[in-house]
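Removed: one protein chain of the complex. Kept in place: all other protein chains.
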Amino acid sequence: MVREKETTLYLGPQHPGITGNMMVKLKVQGDTVVSASTHVGYLHRAFEKLIERRNWIQAFTLLCRFCVPEPDPMELTYARAVEDLDNREVPERAKYIRVIVMELARMQSFMLWYAGQAGSAGLYMIPQWSVGDRNYILDLFEDLTGGRIYHMYIWPGGVRRDIPEGWADKTLRTMDYIEKRLDEYNKVLFDNTIFQKRAQGVGIVPKDKAIEWGVVGPVLRGTGIKSDVRIDEPYEVYDKIDFDIPTQEGGDIWARALVRKEEIRQSIRIIRQAITHMPGGAYYNKVSNPMKWTVPAGQAWARTESVRGEIGFHVTSDGGNKPYRVHVKGAAYTHGVTVLEKILPGQNIADVSFILNSLGVCPPEIER
Amino acid sequence: MTDLVKENKLLDAVSQAFKIKGKVIRNRRVEVYADKNMVSSILLFAKKQLGYIHMAHMTCVDWIDQGEFELVYTIYSPIEKITLFVKTRIDRENPEMENIDSIWDQANTYEREMREMFGIEFPGLVGEHDFILEDWDQIPPMRKEFDTHKYSAETFFSRPGREDAKEVRDELSKRSGTIVPDFAKKYSRE
Partner (left out) sequence: MENDKNSQKIVDYIQNFSRKHSLFVLAYGTGCGAIEIPATMTSRYDAERFGIRGAATPRQADVLLITGYLSTKTLKRVIRVYEQMQEPKYVIGFGSCTINGGMYYDSYNTINGLDQYLPVDVYINGCMPRPESVISGFVKLQELIQDGKANNGEKYRENLEHYRTNQKKIIKNWKMPDYNW
């Protein structure tokens, strides 16, 4: 009889199967994980200390780099918190443009998730397709803001510049193209027996403990609880636009993948409505001298829904021209440390990377 | 201002049960000010009796002029859809606060980070000391007296030309002999 002893494995910083630069220390017995612990800190840049040395407007250059796959919700949440402190109104046209930018960011981040999830199951054709199609959305961003990844486009008071001519038609054409491609993605991933057998029954998050563990976003909607910041606390013009929030029962990887699949179709619906109903008018409520702008004292808390879950910003001001304290909470803060350590015991080693991709763990959000 | 019925009801329920003060800031935002010994009872009361089951955030603000740390606990109710802030102040020289990770498991991560970044002690906190930094031998870095620019300039080698961040527009105009126009001078840092 062979006695299996416990070994320590480091799913370390250099590994083709982890999402980013973090380490998961596993204790395994044979092929099964006994316990896990997360080690972060490889990407720590001390953002919150650096923001205290910059103006209210200069902090924008730092904020987008918080979360690398999807930078736009960070800018929007900061802008909303500062507008809350300053009592600044945003024009209607700017609100519609902000909604379009957020939904486009959601779509391109979904395609990156799609590539990672399929790649960790061993299906390598799907990343080639979805990352290739993601370039069309990044082309739209480049026409609008000048950069592919980091935009720095949403300011407190509105947006930086108006949409160029012909951009709205190009967006609608891109949406038609992507809608056709989503049907083809279904055929290769969701109707694929390999993916179904690997994803069903793996990585279950229980429904009665989900909110207590701090689970947010599509992971929470995959357990059957309907919760989304866009309908709980509507911001910008989400209360005037018609869309659904899909939920699934089960709490395993298959349920979360189905939730994300439906959300992208709703995003396309939102963008089409926003482009048809966008009014004319101003796009920026101008701050008179951005470099010497002071914000009244107080504390504000703002939340938005990104593709991974809820993002919250706690901004403190003491009446000066620099932020006194900015503290950011990303969705991965609870998913990557608390939830991961609770659901990994009992799983197979080969499924660890699969579960990491499905929870949407993005290490820069954990350690900023 | 629209009627803030639910927010006022919440404020009355909490402030009468614990005899503390609070304020309704705006629609969906209520805050209460508590002593540091009562925080865990207020959080437990809000979680079990009033339905505030989602812990959204916990943060710490360093008020160096007043000699205090301010801790803010943010909790949220998915049914009422209101966010409640519980604020407390602790001493800055010997900071110590109660450990609440028996109420919510995720508070463990927040408290480990605060122990490392601000130096606050949470008796009974289980978890490795090095969460984000490795082999750190200076004072806790998020305190206001830590000068990060000085530390970076002394420890890491920099390329020449980076030491003095001069105003780029003025330097270029000096080198090429042109004058900076008046409308450009309006947006200056001084």
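Letters A and B name the chains as they come in the text, with residue numbers starting at 1 for each one.
Convention: contacts are C-beta pairs under 8 Å (C-beta built on N, C-alpha and C of every residue); 3 or more make two chains touch, one makes a residue touch a chain.
All of these numbers come straight from a predicted model, not from anything done at the bench.
One chain is not displayed; in the complete assembly it touches the shown chains A, B.
Remark: the omitted chain is touched by one listed residue; of A:K25, A:K49 or A:R265 this is A:K49. Residue in contact with the omitted chain (choice from A:G132, A:G201, A:P296 or A:P345): A:G132.
Screening A:G20, A:G203 or A:G336 for touch with the missing chain picks out A:G20.
Checked against the hidden chain, the listed residues A:L11, A:L62, A:L189 or A:V229 yield one contact partner: A:L62. Panel shows subunit A; residues 12-16, 20-21, 41-46, 49-50, 53, 61-62, 65, 68-69, 112, 115, 127-129, 131-132, 134-135, 138, 147-150, 364 of it touch the chain omitted from the view. With the whole complex as reference, residues 133-135, 137, 141, 146, 148-149, 151-153, 155-159, 161-162 of subunit B touch the missing chain.
The working rule: only the chains that are shown with their structure count from here on.
Interface residues of subunit B, counted against subunit A in their complex, comprise 28-29, 53-57, 59, 61-62, 72, 74, 78, 81, 83, 85, 104-106, 108-109, 130-134, 141-142, 146, 148-149, 186-189.
Across the complex, subunit B is touched by residues 40-41, 44, 46, 48-50, 53, 211-214, 227, 232-233, 289-291, 299, 301, 303, 310, 312, 314, 316, 324-325, 327, 329, 333-334, 337-338, 342, 367 of subunit A.
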